[in-house]
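For reference, the structure I am asking about is given below.
The complex appears here without one of its protein chains, the remainder shown in place.
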Amino acid sequence: MKPILTIDQLSIVHRVSEQRLLNQVTLSLQPGEVLGLVGASGSGKSLLAQGIFHLLPTNLYRTGEIYYNKRPITTHDRGTNLVYIPQSVEALDPLMKVGKQIVEVIREMNPEQKMLELLQRLGLQKEMASKYPFQLSGGEARRVLVAIAFATQAEVVIADEPTPGLDEATKREVITLFQELQQSGKTILFITHDFDVGLQLADRIAVMNQGEIVEVADQTSFSGDGDQLQHPYTKKLWQALPQNDFTGSS
Amino acid sequence: MLTISNLTYHIANKGYLFQNVTLSVQPGEIVGLTGHSGIGKSTFAKVVAGYLTPDEGTINRVQNKRQPHPVQLIWQHPEQAVNPKWRIKKVLEEAGPIDDEWLERLQIHSSWLKRFPDQLSGGELQRICIARCLMTRPDFIIADEITTMLDPITQADIWDVLRQIAKTESIGILAISHHYELLERLTDRTLSFETLSKK
């Protein structure tokens, strides 16, 4: 199958120090899959998403190419064919009612009705449409963000850390939301520091360490002692989980 | 022993957050505390560590004037728990003269002391916060989701050190977490905050 999104030797470099924060990252997403991107804080996971969407701070620059359906990605693709779900509620326009924000991205007849259908599907009340973002709870805001991802025609959804510090119940809920998103035919790059969530959701897991992708492994390889894993870092990550050996770096 | 009896706390206009919570931690013991988001675990931690005053109930450890609180809280987000304008050296010195023993045990590199907080990773910064906490020589520590934002390897490292310290220094730890497997692995017993807090 031909990949829908290909990241080809993407590097992100600091302008002054020439320090490589992301080094020659190559990654491709197959249509309809969920690819989990895991790694320690500061390993460069978020930078990768920011690099794809041109959201880098001005003191960084990037090299390498990104292809969407085998052609170089354009500004038009970002936001139409690729959509970004950032970490926080702050991504919603604070001055616009939630319903309107969803309607704005729908490119179909009867956007109002479609929007109400989406809210229902995600377990949100109809009244939610006339609320402002600050009136939403954390969970509601997350569902609205996912609703927006549903509403767009985008085929690729890139979600950056959608489960920071959530309890198990809420985590499961987010996982279900993303599974529904996948079933609707979208391709998802799911960035998380939470290894467990990544394993529950993704078909393949890409492991990032110090700005490099050390291994891309099938979800099924993460089992037992991790014998099917190739890279020592990935093995270590797997073994460090409390339900496994719970051994650290020493 | 840290004894918390009948602790009750309410938020203005919102009613009781928790009521009549009774709990005790032995020196050197690690006790887990779990429960849903938003049911007041973190507020409970702040009340016990002296940040907030309870409506009712007693805690048998209180702060003496100009002395560090005998129950120290370690926060989930280390980057919020240090002054972003201070170098790490000053951050640590807020708790008293720097004790190299702790730096060594927590694998804090001496070159970090010259840096600013945003030049350390989350795991490194959390270790700084733990070192600062230990330098006050606390009797008890409340660890509120301290490794939730960290990767598994760093998480295992940090808890490895904390477990040893709890044993050698006889410090009681109350570990708050959503992570069932983690508490299972770490603690002598795990309590559910829902059960403790009868509304």
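Read from first to last, the chains carry the letters A and B; within each, the first residue is number 1.
Basically, contacts are C-beta pairs under 8 Å (C-beta built on N, C-alpha and C of every residue); 3 or more make two chains touch, one makes a residue touch a chain.
In this section, contacts and distances are computed from a predicted model.
A.B. asks: Name the chain not shown, per its UniProt record: "Binding-protein-dependent transport system inner membrane protein", "Amino acid ABC transporter permease", "Dihydroorotate dehydrogenase B (NAD(+)), electron transfer subunit" or "Tryptophan synthase beta chain"?
C.D. replies: The missing chain's protein name, per its UniProt entry, is "Binding-protein-dependent transport system inner membrane protein".
A.B. asks: Among B:Leu17, B:Ala81 or B:Leu183, which residue is in touch with the absent chain?
C.D. replies: Of all options in B:Leu17, B:Ala81 or B:Leu183, contact with the hidden chain holds for B:Ala81.
A.B. asks: Taking the full complex into account, find the residue in B:Asn13, B:Thr53 or B:Gln67 that is in contact with the omitted chain.
C.D. replies: That would be B:Gln67, which touches the missing chain.
A.B. asks: Going by the contact rule already stated, which one of B:Lys89, B:Lys114 or B:Arg189 would touch the omitted chain in the full complex?
C.D. replies: Spelled out, the listed residue whose C-beta touches the missing chain is B:Lys114.
A.B. asks: Looking at the whole complex, which of B:Ser5, B:Ser121 or B:Thr136 touches the chain that is not displayed?
C.D. replies: That would be B:Thr136, which touches the missing chain.
A.B. asks: Which parts of subunit B face the unshown chain closely enough to count as touching?
C.D. replies: Considering the whole complex, subunit B reaches the absent chain at 49-51, 63, 66-69, 72-73, 75, 77, 80-83, 85, 94-95, 114-116, 118-119, 132, 136.
By definition in this document, only the chains that are shown with their structure count from here on.
A.B. asks: Let me have the rounded angstrom distance from the C-alpha centre of subunit A over to the C-alpha centre of subunit B, please.
C.D. replies: That pair's centroid distance is 31 Å.
A.B. asks: For a test of understanding, state which residues of subunit A touch subunit B in their complex under the given definition.
C.D. replies: Per the touch definition, subunit A meets subunit B at residues 38-43, 164-171, 193, 195, 236-238, 240-243, 246-250.
A.B. asks: Could you list, by residue number, the parts of subunit B that touch subunit A in their complex?
C.D. replies: 35-37, 76, 121-123, 145, 148-160, 178-182, 184-186
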